[in-house]
Structures are given as C-alpha cells and as structure tokens.
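One structure is given here, and the rest of the page talks about it.
The complex is shown incomplete by one protein chain, all other protein chains being positioned as in the whole.
Our next item is subunit A:
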Amino acid sequence: MEALLRPRIMLSLTIILIPIFLFISGASSHQIRINNAERRIDLSTHIVKVFLTLKVENTGKTSASEILLAFPPTQVDHLAFLEALAATGKKKKKTYVSLAVKPTQLPDAPNETNYYTIVLANPLNTGETATLEILYILTHSLEPFPVEISQSESQLVYYRDSALILSPYHIKQQTTFIKIPSNKVESFTRVEPTDRAGNELKYGPYEDRPPYSYSPLLVHFENNNPFSVVEELVREVEISHWGNLQITEQYKLAHAGARHKGIFSRVDYQSKPTFSGVSSFKHLLARLPPRVHSVYYRDEIGNISTSHLRADSWKISELEIEPRYPLFGGWRATFVIGYGLPLEDFLFESSDGRRYLNFTFGCPLVETVVDKLTIKVVLPEGAKGPSAVVPFPVEQRLETKYSYLDVVGRTVVVLEKKNVVPVHNIPFQVYYTFKPIFMLAEPMMLASAFFLFFTACVAYLHVDLSIRK
C-alpha cells in the first residue's frame, strides 16, 4: 500500500482506484450510520484545514454516547488539532456545544487505523440524529514536487488523501470539496463523479459506501505561500512584580517548501519580484499583544535592522520582520524577538488570593507551524505553589533560573507541546502565591552593598593605617 503511493508511480497513474472493503465487527459501528457527510479541505496555505460535517443517526437498539472518527496512520502523525462541535437548532439560530475528544485504541483496527472518540453531550437514542461539526488541522501534509526548484520556478506540491471519508460507519452520502490557492492545477485524481470549478475541486456525491472505504486521491497544484515552519520555539515569559512582563522568543525558522537549487541572484530577486523567488519569503508578520514596548529583533551575531512595528494601545500590535536574507526552500534562520508588556494586562488575582498569569499559548507569527513549542513562565523569586491550566494536553515540568541578583533562583514552569498551529493561540493560566515583601529583597541588597561601600570609604579616610608614626 505504502509502496504504491510513491510519487513516481503516482505520476504515471493519474487515476488510481483501490477501494478497500474491510469489514470489522464492532457493536457500535453497526448501530450508527452517517446519513450525510460533507468535507471541505482548505489547501490554500501549508496548514491544511479540514471541516467535516456529519449527520449521524442511531439505527441500533441501544443509545449511543460515543462517535468514532478514523484517521489513516499517515495523517494521524500530522494531526495538530482536532475539535468537535455539536450543532443544535435551525439554520439561523444554530448553537454549538463543544464536545470532548480523546484518542482511542481499538484492538482490531484494520491497517493501523487510529481513532478518536467524540463523547456526545446527550446520548443518542435509537432513531435520533445529531449534527457534528468537526475541524481538524494537518501540518506537513503538502509534499513539494519537484523536490528542488530554481529561483525562477514556482513551487508545486502534492496533497494526498482519500476521496472517500475513512470511517468505521456506513456513509449514505458524502461529498468532498478541495480548495486550492490558485487556478494552476497540474493534475488531480479523478474518482467519478469529479468536477473542477476554478480553484475548487469537487469529489462526489458518493452514495452508500460501506465502512472503511478508501480511495487514494492525489492533487498536484501550485502553492507559493510561504511554508514557514518554526522547528523549535522557546518562549520565555518573565514576570516582574515591578510592573513588567518580559517575553523572549527564540525561533529556529525553516522554509519547508521545495529546496532551492542552483545559485541565488540578488539582482534578479530585487529587480523582478513577480518572477523570481515567488515561493521564498521576505518578511513575516508577528501579532503581538497591545501596549507592547521595547521590542527587539536580533540573532546570534547582532541586531537585525529590517523590521517594522505598528504598535497600538488598543488593538493587536503588528511586527513585520525580515530575516537577514530571503528564505528559500530548505534554508534556515534563527532569531530572537523580545518585548515587554504592562503587567496589569496579564496578571490578576484570583478569589482565593492566589495570583495568576493569563497569557496566550502558541506562536505570534501568522500562518506558521511550530514543530516544538516550549513556554517557560519565569515566576518572581519567592513565588510558591505554581500550577498551570492549559486547555489542551501539554507536558509540564519545573526548573530553576538565576537572573539578576537572584539568591535562591526563580521557579520556572515549563510547558511543552509538539505540532502547534495558529488555532492553539488561546489563553492559558499559571497560578502561584507570592508575598509582595519579596519585591523589596533585591533593592535592599543593593542599598546595603552601597552603604557598606561608602562606610568603608569614610572609614578609610578617617583611619590612619600607616605603620610609621
């Protein structure tokens, strides 16, 4: 199966149809039926967004409280985000209820299929229907082909999926829409009925497909959007109770698109920007919180002078940064962005007397995938009992950091998450207790040091230390 999907073979066979009919026995899969499934795949950037609308009906005897979603193993590794909403009400007055989603292992899953379970708010009784809105986001799913391009070429990519929705349930009717960024499509797999209108491909409708139907689908199209991938991002949030929140972000940025081939001509690049280096990216946009101040942008060898800040006191501030050189496919750049924020916007006191920091998770760069994100919240010296509340699973641990004039060190709450996409930019909280008297420790230390110094000076001037008289 995997060998068949190698690109070179795929090129020669534009249309391939390998329906897989696999039947498994499972109590739940027989009693649930999907009446209508609509899938919209958005391929306009390198972050693939899939909106899935399922109309589910319970045809079994007993009530069901869980719905299974199936993903092929190739997709599950790239799955960055999964969210399920239950829609109720009519078209105009639709209300959405967020549902819990958890990964599940089934003992007899065919072809290493992975499952996620959606736990319904109200169990579905026999004969009842429910509408589920599911959003999932895939990263690193566009594969550049040709793998290497020169400066004047534009970037073409493959997207692979199945024309039929992989599901453990019987699907009565399904349609798939694929949105691509431009009209330039090199080729696409036809699984009749297939239709193309402008920059949208339509697969389906397909009727009455049994569980685990699969039909490989390949789209080869042009995508010149920047494939900006931050391989590693470390965000350090340092709380100072003197009124400042200092954020330092260390980026390891890479262009994950087609690799650059041959030479790079700066003259061509600057004189004809529409033809030359279209897939490269010159600048990136970072959205920073309002009232941001003291922004800097530098790397290991010094300040990078090409950046613009549109600071705003109410809205989101925008920082436009340019790496030292335009990033072509396969090129890398590391840099650091740092800024200060007023503390009162982010630090609050909870009802039980504890303080908590309310800050945004995720990466401030627009349309960027972060392979590994580490957030370090540096609490002030003397803070006790830290605990973090994050709306999705992350790895947590504690560290100690020494900064200016620290004696015992500061507690650092470290949060780590892999595969982060822009939808993860939601607030998280870190709770801790802190006595304000600790704020005075460092000034007192400095003051006493100076006092001792001056005393020593006075003493030296007034005491005669010579041995001779």
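Convention: a contact is a pair of C-beta atoms (placed from the backbone, for glycine too) under 8 Å apart; a residue touches a chain by one contact, two chains touch by 3 or more; residues count from 1.
One rule holds in what follows: contacts and distances are computed from a predicted model.
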Notebook entry, point to check: Looking only at the UniProt record of the hidden chain, which name from "Autophagy-related protein 13", "dolichyl-diphosphooligosaccharide--protein glycotransferase", "Palmitoyltransferase" or "Pyrroline-5-carboxylate reductase" is the right one?
Noted result: "dolichyl-diphosphooligosaccharide--protein glycotransferase"
Next item on the list: Among A:S305, A:S351 or A:S466, single out the residue that touches the unshown chain.
Entry: A:S305
Next item on the list: Among A:H283, A:R332, A:K384 or A:K418, choose the residue that contacts the chain missing from this document, as touch is defined above.
Entry: A:R332
Check: Where the complex has a chain not shown, which of A:V119, A:V389 or A:L405 is the residue touching it?
Finding: A:L405
Checklist line | Touch list for subunit A against the chain that is not drawn | finding: 298-306, 324-325, 330-334, 402-407, 461
